[in-house]
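Apart from one protein chain that is not included, each protein chain of the complex appears where it belongs.
The first chain written gets the first letter, and so on, giving A and B; residue counts start at 1 in each chain.
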Amino acid sequence: MADVTLTIDNKQVTVPAGTLVVDAAKRAGLDVPVFCYHPKLEPAGMCRMCLVEIGRPMLDRATGKPVLDEAGEAKIQFMPKLETACTNPVSEGMVVKTQLTSEKARAGQKGTVEFLLTSHPLDCPVCDKGGECALQDLTMAHGPGQSRFLFDEKQRLAKQLPLGELIWLDRERCIQCARCIRFQDDIAGESVLGFEERGRMMQIVSMSEPGFDSIFSGNTTDICPVGALTTSDFRFGARPWELNAAPSICAQCPVGCNLTFNTRREAKADGQIVIKRVMPRQNEQVNEIWMCDKGRFAYHYVESEKRLTRPLMRRDGKLAKVSWKAALDLAAEKLSEHKKNSVTLVSGRLSNEDLYNLNIFAGKTEAILYTDMGGGDLTSLVGVSDGTNIGDMGKGDAILVIASDLYNEAPIWWLRIKAAAERGATLIVAGGRAAKLDRFATFTIRYAYGDEIKTIEDLGGKSKIAEAFRKAENALIFYGSDGLGLAGSTSLAAACANLLKETNHIGRRNNGLVGVWPRVNDQGAWEMGFRPTADLAEALKGKAVYIVGADPAGDDPALAKALKSAKFVVVQDISMTATAELADVILPAQPHTERAGTFTSGERRVQRFYPVVPAFGESRPDFSITAQLARQMGIILEGSSLPIVFDFIAHSLPAFDGLNYDRLAEVTEQWPMVGRGDMYYGGTTYENKDGLGAHLSSAAQRGETFKLPAAKNVKPLRPKEGELLAVPVTQLYDLGNTVASAELLAQRIGAAAISLHPETAGKLGAADGETVKISWNGSQSEVRVRTDEGLAAGVALVPRSFGIALREPMTLTVKPAKKVK
Amino acid sequence: MAHILLRHRDIPNLNVFEVYKKNGGFEAFKNAVKTMKPEDVINAVKNSGLRGRGGAGFPTGMKWSFMDNKSWPHYVVANADESEPGTFKDREIMEQNPFQFLEGVALGSYAVGAHAAYIYLRGEFWQVAAFLDERIAEMEKAGLLGDKLFGTEYSLRIHTHLGAGAYICGEETALLESIEGKRGQPRVRPPFPPAVGLFGKPTVINNVETFANVPMILANGADWYKSIGTADSAGVKIFSLSGRVKKPGNYELPFGKTFRDLIYGEGGGILEDRPIKAIMPAGASSSFIVADDKALDTVLDYASVRTLGADLGSASVIVIDDTVSVEWVVNKTLHFFKHESCGKCTPCREGTYWMLNVIKRIEHNRQAEDVSMLYDVAKQMQGKCLCALGEFATMAVTTGIERFPADFGR
Partner (left out) sequence: MSLLEPIIELGRGLVITMKQALFNPVVTVQYPEVKREVRPRFRGRHVLKRYENGLEKCIGCSLCAAACPSDAIFVEAAENTDEKRFSPGERYASTYEINMMRCIFCGFCEDACPTEAIVLGDNYELSFTNRRDAIYPKEMLLEPVPSADMTTPRKTEANVFTRSVPEMKNPKDWESGDTVKVDT
């Protein structure tokens, strides 16, 4: 489409056709004030704040050509009324006069602000939005100096109304811009907010039970131009100008959303620097300007009481506080002693630098990645290339999501893939049960758990869906571990990688395999050379174990048993976990908020995070501890400078070639503009001044030849009479270490429950909400039953991180329901 | 002159199917479907000079010709919301001469190629809707509606749809939103309904009275219709006369008669023969006309009334005499508009609320500053609102204060 040239405030501006006048002005550096308009939402034209004078060239009715004046210029006909800049797309030769050059527009905008203020309460002193409030800023810039409205006649509405326990609504402050409703309808796809009543009584209501039932609810507080929607997490926390901003990356899932932590030194925390809130940071290629509620509210684990502050050593069966020297000495001694028999167990919670040091440290001993999802070596081969951006995908592209409930596992990917589907991309959702993404899918494939490989093989065939996938110009496959354990997911990764290679969807941007990992840096762990093992209990028995960032004992009693029989256990972690309770030496580590480093996202994008708060107690960064431990054992590792460690990585791993800390901190201009002086335009998301990150290269991208393993056919389990097929699935809010510390999310977590189809439940004599006894492989558990009609019969969904140690599909028996009083 | 629209006043029981059929009923529709091209029907309506009777007065044939022929299907919607205070003409048409109206809807549907037409009635008209449903059923039974009419490929079904008590749903795009099941709030225009209307498809939406004219135009010819009325406004108009007159009611008059003819001729003059003070020609959405002799002798058509600084609108003529204070009338209209404002746009939502508070204050304890404030607020709203409701809410205020300052203590 051609570009259009128009004149705004006597300035010539050229923009792509279809741009709205308000955006064109913004690109030219002219601010047209808005409330209801948001650059990521369809315009509504409701608030009437962006009133400008618009004139268009007069066209001769008969010839269709512009009428010229004496000077030979096109005659401009200005509309008699002011028009809204947000609903008018630009046209060639248009002349726009904003409040900078038009008295009429200035008066119109002043009138709108005055109208809004007549109903707006005098809450600025007690309102959390004060200091970052669009209404405040625009009133100062465009509003009247004095009020003409009588205070006693102001509309009185409900204040402090909880829309669910996370978001509070103040109906008096609401200026009825509908940004929250439009965000929920159009972007989040969960229409849980709406208007009630009409006229001056128009107010926001939550239409779901529990209230505001959306995992993206926190974003509405960013885009609300006033303090009507505020988070209960930050309520009365501090004023925005009193907060320090520290950039970081969310560590809850493999998307790697860019965040900003706001901190303040507090008297009520005894002078400590405390994290007051988490805000998104703009990265249009990863999370745009959004983040999910888990990232926003579940950060409290870094400040929990369970944090380890000092090294601990087991003496006389009890754990005693010791010095770093003593702890490191003992650990080094024991690990050296059992060098032939030692295991280094790590998880994807750690940064790339930590994992690099750990891999070298592990040397020739067993280096194990603690995970139940495989395939990370394949994503290194056929993963996505530089320039990949789901936001660019649309008509002609295909996205396949298999064995992953993205809504629960990687919410922002869910959001962006949904948007890609709405732009015309062919979305194929393959799963063993109904999922929230189905609604937006072009094709849905429902398979029986166990038939994942067959589903992928069918996509290499002749069906309509297979054709659509093959013909797509670009294709991504997102594979996960929904209903799969290590073996199943490894096979699935192989099948998907083969399909991509066959259909030539590798080695270019927006093509490749993406793993929906359970943890933030699982991909980094695979890149550094860590691999999971099929039988972890066996691998741990009788060994000297160095466990970093993993809690096997807390997840599985079988692993706890194995650890109890280990020769020596060194645990390096941030809080006192069940595994730490079994340790001989505990080394306190820092979470990512207390140090810098890099994470590799599921899309193989490396992003830097920066320190947010000072170190807690005597904790040290993981990579330093490993280096200090290594030194005692004669291995030289860099333990002080993260850029140096990263340089080592870049020089030893081809995927990281060419990257360094400076490159990762580079930022390019992003659109839309958010978080700067005019936060009314894009909301209060923070501007990204600290780095957009960079993609790792894949083997396919580098043109290397490689052979992909064939997908091992795992025999699907078919339960016998009286048995159920239990499959592990992931829930967004679980009892894992991060979410459990967030009191606010407690209501959303729910109790440990297995999900059954109502018929299946009925056959067992259990109704929704009742308790049953389940047993498998010698383990037993009492759980609640939840019925879900989107499941197949005979299947039980067992959520991970709820205390039921099911790590791969199993058949289990369900004892007749025992009614617990 | 025989009635063209209120024909039931000449022909008793015209709302009985057989009676209507016997009096030339449905011939125009049958003829159009069997022998005319849809464009010809549009041209006939264009040439007749028919203008929309809902208040805007937009040339009907031109509106029908704007339908986007690259986007299908097309829809026809009849606006039977009739919520304007002082308007009660459409009700009489639908209750007493329903078949002429339905035939008009059918002709309009054929003209634009629509196979489904909707009649949107205000929620309070549930009895009228039930009545129309029965009449539609009768037409279906007689083969006048349904599939493959009169041996051609053309199918048409007419459906009634009830609102739920919102004046704003008489605004065309809010009406479309309401039929779609959403909140009745006007849309941003452009795009207009002939391009993007019901369910996103091209839609013709016209007033009941407008449709009721169409069968007569097709039956008697465009020239015949154009010869009635004035050069600016062709045809006849039903005037809903109310207020301080002896004989309020619906009166069908050709354009070209004067206010005097309507108020003193048909309406029998003012009650107790008191002096007339003001005229509100368009219901609550009017500008006040000072009822001097010049006004009374002004011809009733769209252009002439505009010379008095008012709009004829839907021709719901409310007559005010010297016993009525204009301030009292404005108080009533402000109550109405504040209650009916949909709340979507800031000036109307806040402005109607503010003006109501001010006039309530004026009612109890009038201060000069309050009247100025009321005027300022009304002026501040003008030209800024999303739809006409906000604009019209201010007309009575500004013209009332400008033209009847004495009633406001000035």
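To be clear about the criterion, a contact is a pair of C-beta atoms (placed from the backbone, for glycine too) under 8 Å apart; a residue touches a chain by one contact, two chains touch by 3 or more.
This one's a predicted model, so the numbers in the text were calculated from it and none came from an experiment.
**Q** Among A:A62, A:A267 or A:I636, exactly one should touch the missing chain; which is it?
**A** Only one of A:A62, A:A267 or A:I636 touches the chain omitted from view, namely A:A267.
**Q** Based on the whole complex, identify which of A:A17, A:L68 or A:L122 touches the chain you can't see.
**A** With A:A17, A:L68 or A:L122 as choices, the missing chain is touched by A:L122.
**Q** Touching residues of chain A against the unshown chain: what are they?
**A** Residues of chain A in contact with the hidden chain: 122-126, 130-131, 146-153, 159-160, 235-239, 241-242, 266-268.
Please note the rule applied: only the chains that are shown with their structure count from here on.
**Q** Distance from the CA centroid of chain A to that of chain B, rounded to the nearest Å?
**A** 53
**Q** Report the residues of chain B in contact with chain A in the complex, numbered from low to high.
**A** That would be residues 166, 168, 183, 188, 338-347, 349-354, 357, 373, 376, 380-381, 383-386 of chain B.
**Q** Which bits of chain A are touching chain B when the two form their complex?
**A** Per the stated touch rule, the residues are 43-49, 51, 80-82, 84, 87, 108, 111-112, 114-116, 118-119, 148-150, 153, 155, 175-176, 195, 197-202.
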